[in-house]
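The complex is shown incomplete by one protein chain, all other protein chains being positioned as in the whole.
Letters A and B mark the chains as written, and numbering starts fresh at 1 in each.
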Amino acid sequence: MKVLIQFIKDGLFTITHGRKSYHVWMSVLTLAMLVGAYCYYIQLDEGLAVTGMSDNVSWGLYISNFTFLVGVAAAAVMLVLPTYILKDLDFKQAVLIGEGLAVAALIMCIAFVVADVGGPANLWHMIPGIGTFNFPNSMLAWDMIVLNGYLLINITIPLYILGKHYMNKKANEKVYLPGVFLSVFWAVGIHMVTAFLYQGLQARPFWNNALLGPRFLASAFAAGPALIIIILGIIRKYTKFQIEEKTIKKIAKVVTVAAQINLVMLGSELFKEFYSPTHHSQSAFYLFFGLDGKGALVPWIWTAISFNVFATVILTFHKLRNNMNILYTACLLLFVAIWIEKGFGLIVPGFIPGSYGKIVEYMPSMIEVGVTLGIWAMGAFIFTVLARVGISIETGQMRYKK
Amino acid sequence: MTKGNNKMLKTCIYSAFAILFTLVVSCQHKEGDAHSHHHGVMDKIEAETGKVDSIPISSDYLNEHIKKIVVDDGEHHFLIPERESHMTSFPCSKCHTDDLDKIQEPEKGKKAHWDIKLQHADISIMNCTTCHSAHNMDKLRTITNETIDLNESYKLCGQCHSGQLKDWKGGGHGKREGGWAPPRVSKTCTNCHNPHSPGFEPRWPSRLNTQKIIERK
Partner (left out) sequence: MCKENNHSPLQNREAKDADLPLEAAQTEVDGFDQVFDMQMNRRSAFKRITAGLVAGIGAAATSCSVAGSEKSAEKAQMEWEEYFKGNYKVMTEEEKKATVKRIEKSYEQRSGNSLSVSSKEATPGVLFGYAFNISKCQGYMDCINACVEENNQDRSTQMQYIRIHEIEKGHGINFEKADDNYYHEVPAKNHFYMGTQCFHCENPPCVEVCPVQATWKEEDGIVVIDYDWCIGCRYCMAACPYDGRRFNWQTPEIKESEVNKNQHYLGNRLRKKGVMEKCTFCIQRSRNGKNPACVEACPTGARIFGNLLDPTSEIRWVLENKKVFRLKEDLGTEPKFWYYMD
């Protein structure tokens, strides 16, 4: 108990003290969160009519970001797997960062779902036991279970390890290893279940294909670790936390393979849609070329495709990949590309054309953008706090003093 | 240590399979639920028809005010609204006391029923006396010169419109009085169609959704 109070005290001290750039960063995030909260208030007050969504495109920016972030959260497993199971020590420093990222991403996921529903006050209807939970029929019910479960796992494992280190003890592998194993399977699970959320809808041919789940995994294992590489780069530059270049290069290999597989799957999907175009290819036509003179997504998707191909090509060549600055650029391009492709590039065309061929486009409103930025800021805020505490413990700055 | 890890790995793989199995089983369960053991709705209709002898819902309370007559051709049995008591100057023989050719006085000016405009087939095919009996104004007349009650005008219409008559008797043409519940009271031909001009006039739709126009811009 005493340790816990001290831990909270030390933690608060750590996150409230830093250099000027840190304070500026946190203030900017806080401001963005406040703007987001204000936008959300307007949305609560007036209803979802203030968003760009309509009866035609009934999911938009929120669900797009939710889908993408599930992938980012799942990608933490890419680091856990080699570290604990294959005993590859290179990844050990990166793994806490990865799990912190997973926690932040999951909280963002849940926040996006809450922002998207029409009656957030009614969300208690989902709590098993109190509400009527539609399990196992509804994939959204599955998703809520796996996301919250994954969140729990990813909070407890680092908490246990960091807590032990904080108390100057060694973490017992026998305690946390089962949790690590579980999280490996769980991470694949959260992503597959999220894919099934869309894949299972016979009403939306754009989503209703068997490749959606595997493609989700491949793109997630590209985008997630790509983000981790960028973050590790920043941490390396600004903190005393020791991350070897070897580690980053190893993660880069993971990103490369995942990006390559993702491209193969993309090619396969494009072949199916355009070699023998059926009535069901209309959404793909809309996405890539526009329909009836309407093509709001066309510039976005081509940006994504070109970023994606370009980054994958760079990563494929060892010489280019081993140059840190080029690697960071490639990772950023890949991250942005997948955010577009698996965010609104996936969700919005599913609704266009509508059930009876109507083409009604979707454009997020400023309120929606505000809330989205606010949630991203919240995610960044949470991650910064977690990473700062974690790094302080690991570098020995924050330790329990008797 | 590595041995322990291997064991753990195995356990994990087994449990993963167990989860997968549960998933598959639960999905199958769901399938069974959704179809309630029938392949489609037609199978369900077939299986469940006749399981309940009679339902307690009736449309009688909706049709109390209507005076009805029975239509029964052996195959179908239903009711239609009675017509004659609703006609303002029935029986027609109150005025038309004699045969039509005897009471015609063209030199006196406007004919009776001058306001009726006949728009039913070509005038060379049909005129007033195609349906009205010139000798018995209270009745309708078939093409074979039989008389039909005004109440049973469907028999007259059905001479030419046999397809519609068949559909109407079955229930694929026309409308119900009251509601869907038995006993069936159907509107008769002249409840919807003006026999002198049976077609429906073109007109404008009763609404325009201005919101949808904005939405689809």
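Everything below uses one rule, namely that a residue touches a chain if its C-beta (ideal position, glycine included) is under 8 Å from a C-beta of that chain, and two chains touch if they have at least 3 such contacts.
Quick caveat, the model's predicted, so the values are computed rather than measured.
> Kindly note down the residues of subunit A that lie in touch with the hidden chain.
Looking at subunit A, the ones touching the missing chain are residues 34, 36-42, 44-49, 53-55, 58-59, 111, 113-114, 116-126, 131-134, 137-141, 144, 197, 200-204, 350-351, 353-358.
> In the complete complex, the non-displayed chain touches which residues of subunit B?
Contacting residues on subunit B, toward the hidden partner: 30, 34-35, 40-42, 44-45, 48-59, 61-62, 163-164, 167, 170-176, 178-182, 184, 191-192, 200, 202-213, 216.
In this section, only the chains that are shown with their structure count from here on.
> Whole-Å distance, subunit A centre to subunit B centre, using C-alpha means?
Roughly 56 Å, centre to centre.
> Help me check something: in the complex, which residues belonging to subunit B touch subunit A?
For subunit B paired with subunit A, touching residues are 5, 8-9, 12, 15-16, 19, 23, 26-27, 29-30, 33, 215-216.
> Going by the contact rule set out above, which residues of subunit A touch subunit B in the complex?
54, 56, 85, 136-137, 177-178, 181-182, 184-185, 189, 358, 360
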